[in-house]
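A single protein chain has been omitted from the complex, and every remaining protein chain is retained in its original position.
Let's look at chain A:
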Amino acid sequence: MSSTDWPLWEVFVRSRRGLSHTHAGSLHAPDAEMALRNARDLYTRRAEGVSIWVVPSTAVTASSPDEKDPFFESAADKPYRHPTFYEIPEGVRHL
């Protein structure tokens, strides 16, 4: 058996308490436990994290690759969802 049989894992690291886990990169490992250990050695050598998630890459479902996809288009024509859309008279405070 060779390392090609080792699945790919996506690694998410929480850099400190209060922040969410963010994607750090990926690695190969035979199982989840080894993936965690490898992730610690690979992505937190300088105390970059307090918590790690590893997820099999095959478990990730992605939207289609183009970020200009129609999938996201419906949000593009709704500027009224942003606070800056609204005009407020000069001098009105705490709004």
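Note that in this section a residue touches a chain if its C-beta (ideal position, glycine included) is under 8 Å from a C-beta of that chain, and two chains touch if they have at least 3 such contacts; residues count from 1.
Heads up, the rule we're going with is that contacts and distances are computed from a predicted model.
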Q: Given the choices "1,2-phenylacetyl-CoA epoxidase subunit A", "ABC transporter permease subunit", "histidine kinase" or "Protocatechuate 3,4-dioxygenase, alpha subunit", state the protein name listed in UniProt for the chain not shown.
A: "1,2-phenylacetyl-CoA epoxidase subunit A"
Q | Candidate in contact with the missing chain, chosen from A:Arg17, A:Arg45 or A:Arg93 | A | A:Arg45
Q. Which residues does chain A use to touch the chain missing from this display?
A. 1-6, 8, 25-31, 34, 41-42, 45-46, 62, 64-70
